[in-house]
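Only a single protein chain was left out; the remaining protein chains are all shown in position.
And then chain A:
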Amino acid sequence: MTNTESPRITGRTRDEIAQRLAADLVDGYTVNLGVGIPLAVPQHIPADREVFLQSENGILGLGPAPEPGAEDPDLTNAGKQPTSMIPGGAIVDSATSFAIIRGGHLDVTILGALQVSETGDLANWYVPGRNPAVGGAMDLVAGTPQVWVCMEHVDRQGQSKLVHECAFPLTGRGVVTRVYTDLAVFHVIDGVLTLVECAPGVTPEEVRSRTEADYVEAVPA
């Protein structure tokens, strides 16, 4: 939907958001991916870095989607789709999987979001009036040291998804550590939302004009 008062600012595409986030992953990280933009992250992980992917249903060392005909019905990802494993992977039960997640043994969880607040609150599981389902989202944000959100900067009505306070029900309070959008990259530093980078061709003023949340700027001049 086009907002006539605010013409579209060209920033990163959804795939480029995933690519920008992937550039920040560190060699040796173990990472959990949510649905949406996060699923595009693995194809952009730089070749010189090994990143281990975890799936909440008990897989460490998730691989790419299998070739047609090579699917194993007993090997599915968190989205219940056929998947594969890389050499060195391991299978655990769901309690151990969430011991890995809740116990802080992942490095990063990468999630989509409905809204992120200026203090790092996350809303991503439930739109009131729709069908409620939570899955492992609350465990992931409660336990993982770094919660990186990748999302569109504004929703389909042109409203900022970075807000003062989340209007949607929370997934976790004060849990988000980074936000990657089509317009910018933010870090949450000591509970303060901080603009650290604008997308190529996007100015700090343009980010400000599309952002409801208060934040501080730490963009190199």
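The working rule: a contact is a pair of C-beta atoms (placed from the backbone, for glycine too) under 8 Å apart; a residue touches a chain by one contact, two chains touch by 3 or more; residues count from 1.
By our rule, contacts and distances are computed from a predicted model.
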| said: Please identify the absent chain by the protein name in its UniProt record; candidates are "Probable sugar-binding periplasmic protein", "Transcriptional regulator, LytTR family", "CoA transferase subunit A" or "Cytochrome c-type biogenesis protein CcmE". | reply: "CoA transferase subunit A"
| note | Checked against the full complex, the residue among A:D107, A:D139 or A:E206 that touches the missing chain is A:D139
| request: Have a look at A:I17, A:V31, A:I101 or A:V116 and name the one touching the chain we're not showing. | output: A:I101
| Among A:I59, A:V149 or A:L193, residue touching the chain not depicted | A:I59
| field | Touching residue (missing chain; options A:T76, A:Q146, A:S160 or A:T194) | value | A:T76
| said: Across the whole complex, list the residues on chain A that are touched by the chain not included here. | reply: 55-59, 72-76, 80, 85, 91-95, 97-98, 101-102, 126, 131-139, 142-143, 169-173
